[in-house]
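Here the complex is missing one protein chain, while the rest keep their positions.
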Amino acid sequence: MKASELAKILGGTLEGEDVELFACGGLEEARKGDLSFCKDPKHVKLVEKTAASAVLLPPDWSLGAPCTIIRVADPNHACMAAAKIFAPAEPERRPGVHPTAVVDPSVKLGADVHVGPWTVIEKGAEIGDGAVIEAQVFIGEGCKVGARTHIYPQVTLREGTIAGKDCIFHCGVRLGGDGYGFNNGRREDGSVFIEKIPQLGIVEIGDGVEIGSNTTIDRARIGRTYIGPMTKIDNLVQVGHNVKVKGYSGLIAQSGIAGSTEIGYGCLIWAQAGISGHIKIADGVQVGPQAGVPQSLDGSVKYVLGTPAESMKEFGARTLLPKLFAKLKAEVKELKAKVG
Amino acid sequence: MKASELAKILGGTLEGEDVELFACGGLEEARKGDLSFCKDPKHVKLVEKTAASAVLLPPDWSLGAPCTIIRVADPNHACMAAAKIFAPAEPERRPGVHPTAVVDPSVKLGADVHVGPWTVIEKGAEIGDGAVIEAQVFIGEGCKVGARTHIYPQVTLREGTIAGKDCIFHCGVRLGGDGYGFNNGRREDGSVFIEKIPQLGIVEIGDGVEIGSNTTIDRARIGRTYIGPMTKIDNLVQVGHNVKVKGYSGLIAQSGIAGSTEIGYGCLIWAQAGISGHIKIADGVQVGPQAGVPQSLDGSVKYVLGTPAESMKEFGARTLLPKLFAKLKAEVKELKAKVG
Partner (left out) sequence: MKASELAKILGGTLEGEDVELFACGGLEEARKGDLSFCKDPKHVKLVEKTAASAVLLPPDWSLGAPCTIIRVADPNHACMAAAKIFAPAEPERRPGVHPTAVVDPSVKLGADVHVGPWTVIEKGAEIGDGAVIEAQVFIGEGCKVGARTHIYPQVTLREGTIAGKDCIFHCGVRLGGDGYGFNNGRREDGSVFIEKIPQLGIVEIGDGVEIGSNTTIDRARIGRTYIGPMTKIDNLVQVGHNVKVKGYSGLIAQSGIAGSTEIGYGCLIWAQAGISGHIKIADGVQVGPQAGVPQSLDGSVKYVLGTPAESMKEFGARTLLPKLFAKLKAEVKELKAKVG
């Protein structure tokens, strides 16, 4: 799109060449053909060095730019608006079942459901109004998918999984795999046995839950593995069997929650953190990146870090220990010299 | 199912309203329509607060319950039995090849094999008697899948992969991807090169191995990446090329084993642990959650923790260090005051 055309849409004024623009990008990452933005004169150096073809600047910007300028009242806001214009159109998913989908005759499809090519929906499943089930999805027997839930390609829902309304499941999400559970020991004759414990429960996902690519949530041993409403889960997260996430929480990429643990409301589990099984994390607690939580957190500490997890103050003290130790060692040396 | 009907099946006696029951669940997580259980009077508070519609209790329980009671000799056992009744029926996978599957004419299918819709089985592959290959699976050229092995939807076996009998591969398992191997350096002219090292081996999986959702096991550079019999692997685990897991071991979620490492018999690698390449873990060793193992473990320590991994005693001492340090610092201060 021509810069002049974009300036018009954004209600701004153009200065300089009427370049062709294709995408948005931050000042540093932008390239030829990109539109960037800057609000604050303190970032002038980044503006001076940007490779963008045009930059959104506030009306009172007097520091120039090495490219076309579009002056607008709020550059940040205007850039988001431009990003929406440049964004690849969201693919249209019209109501209807693709002729190649294998949908069991017993499946109850709501109004205006989209089912993509090569998707399998097994018997007894129910799909709510306006749901979008993209290509190559597997929905097992008796699953329930709520209204307007969007399932991207190559997601699998094993039998009995229940998903709420307005959920988003990204590519490669695995719901309802067997939980990890085995009995083992030795038989009377001394030989070892390892025996699978049947995983008889299901996974239940509340309304408004988003689950990132290749995340796995196991079915309960008995009862339900439960992800409460509005929980937002990132990519490659592992949720064990019988975990209960009450709701309104975030689980960031590559974190893992072991079996039967309960995560309170409004918790944030940062990337690569691990939480042991059979414990409780109180409402509102944050578990820092890579932290390992071996026991329940009652909420008296709001943010924990490290393995085993401790308060930020304790973690900070631990981090400083080598320096403090060196100082103490010098003091002891001095003392020894004095004492003789 | 009516509580009265269930009581009959479980050989128990009903007290209270003949409620309708749909699922099992622990006392805390149970909701309306759930059956819960309690064996020990010490959990009476959980019974008092449960939202379950009915609870399994032992014959001599005298503390009441806020819902229907079913008295049975062994409440835990009865709850497992009830869970089996409530469980979503395991989907029937009848022998036969779905008409939409693409199975090369050269493939040898055993007796009573199930092949689901949209599955691809390439030339020269062999599938053992009674194996279940579900929907949307990819089995590459020359793969061998043992009798009764169950492959869930959207698993991929790259060419040459060998899987034993009675295995279970959950959704999204990736067997036989290229191992990570590159040569790099500078050419005579100073330019950098990065060159792929051909990954010419295979993955071989022993009998009775279970592999969790989205776990990845790479093919060997030469020879085999080997997972020995009865090994149980959880979700999102990474096994590098030429790793050898002797057998009867467990690899818990999100753990990773780097290339050419050998894991002995009966090991347990806990969640998010990482094991370096080209080392050996002796039989029976356990590697704790999030531990990082940089060198071989000879079995003289049976459980290691931390990064770099050490014994529980050492790890415990390290954890206590900030407190011990503060104490020592105070002692030194006192000494200094004395010495003047």
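Odds and ends about this structure:
The chains carry the letters A and B, assigned in the order they are written, with residues numbered from 1 in each.
Keep in mind that, in the parts below, a contact is a pair of C-beta atoms (placed from the backbone, for glycine too) under 8 Å apart; a residue touches a chain by one contact, two chains touch by 3 or more.
Being a predicted model, the structure only gives us computed values, none of them experimental.
Only one residue in the set B:68, B:136 or B:249 touches the chain that does not appear here, and it is B:136. Checked against the hidden chain, the listed residues A:58, A:117 or A:308 yield one contact partner: A:117. Of the listed positions A:122, A:141, A:159 or A:234, the one in contact with the omitted chain in the full complex is A:234. For the chain missing from the display, the contacting residue among B:37, B:61, B:86 or B:118 is B:118, taking the whole complex into account.
As for the chain not pictured, it touches chain B at residues 102, 118, 120, 122, 136, 138, 140-142, 154, 156, 158-160, 172, 174, 177-178, 180, 182, 192, 194, 196, 198, 200-202, 214, 216, 218, 221-224, 226, 236, 238, 240, 242, 244, 254, 256, 258, 262, 272, 274, 276, 290, 292, 294, 307-308, 314, 317-318, 321, 324-325, 328, 331-332, 335, 338-339.
On the side of chain A, touch with the chain left out of the figure occurs at residues 23-26, 29-30, 34, 79-80, 83-84, 86-91, 98, 100, 116-118, 134-136, 152-154, 168, 170-172, 208, 210, 212-214, 230, 232, 234-236, 248, 250, 252-254, 266, 271-272, 289-290, 306, 319, 321-322, 325, 328-329, 332, 335-336, 339.
Note that in this section only the chains that are shown with their structure count from here on.
Centre-to-centre spacing of chain A and chain B amounts to 22 Å, using the average Cα coordinate of each chain.
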